[in-house]
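Notes for the one structure printed next.
Showing just some of the chains, left in place.
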């Protein structure tokens, strides 16, 4: 099985980290194809960055589809362009927010999300409303760190995220925490251990859920909304 | 007051029609600046087209902002890139779906939407869910016509839309109908007369609502989600 894991921003170091997380999660025999959206913003911090990432992201998806892949993970927590990717794709497609919050809903009666910047909070709340999980989401929180701080050695980003998770446990009485940025994937194990509750990274979960869907022979529905783009 | 009315697809004849509708609706003294998204698909029929329209759309918005405008109408019923436009904009921004369904909710206890292709139905349902108006929306219907058929002389598109509205009145018991495509703007008056209920065109309504918001001195909030894009 071949799974495309595409980073919608143009920061290659983040792609490397994401691919590493996907490979660590993947079953034996699964090939992870990493890709970086060329021409996209260096990080996705809000609606404009998200919009500007789409052509680069979709070019990667189209190219991979041509070569033949079994499923796609879009590795940004704002779930950019998922519908468009699904129109291009044959196999299943998952954004990491959708995968992570649906996983959280299977492990706990409630969860909170910890993301990077405050401006991403309403974006994520809107996604969760669309996924129908607002009633299980206690709160979307920001650790007040820019996305790329997660790439800087020596930054205090890790500590801030840990502190925010502990606040979520205490104040929100949540039973699980979802990490709200692909760039946090490498912290998952450490954060789970530090906090004692399920800490969910969307990259790993989305990769395995794509395996799950594709493994059952399931593909993206092609009869209406996700049919291939109309030729012009 | 200067209002940008931007057509996110690249079909200039549709832009002309849209600008005409906006100008017909605008108050005296309001200047409508029409714009066509360069490099965008010829029509927006689904998620992929929508995604591919965004850079052209946002370039138009950014350029207009630099020259100074008071508000923006995005003239496609899928409301593409609204959040991104709001980040770029100083004044208010409206998509025509949001404007039209909120207008409908002020004129009637229930409404149905008549759009072009079946594949747009779930896109619009998702938007209406996000706008919180699912409980007033009886049904989103498709007249089963491609977007560009609305540009062809001699097509039977008009008759199909009229027939679908009559079906909506009879089957959905709706009290108003929203036209689910910018390209239907020129049919509004005729359809209202033929059907005897409020038929709402998003282009006109969005233009006047932008006037309304800007006329009250209201601008897009800049303190969190719609703050200007972070520099990279």
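Letters are used for the chains, namely A and B, taken in the order the chains are written, and counting of residues starts over at 1 for each.
Methods note: contacts are C-beta pairs under 8 Å (C-beta built on N, C-alpha and C of every residue); 3 or more make two chains touch, one makes a residue touch a chain.
Note that this is a predicted model, so its numbers are computed, not measured.
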{"item": "Whole-complex copies, counting every chain including the 2 in place", "value": "6"}
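Basically, only the chains that are shown with their structure count from here on.
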{"item": "Chain B partner contacts - residues on chain A that touch it in the complex", "value": "41-43, 45-52, 54-55, 58, 81, 83-84, 86-88, 117-119, 121-123, 126, 129-130, 146, 224-227, 229-230, 232"}
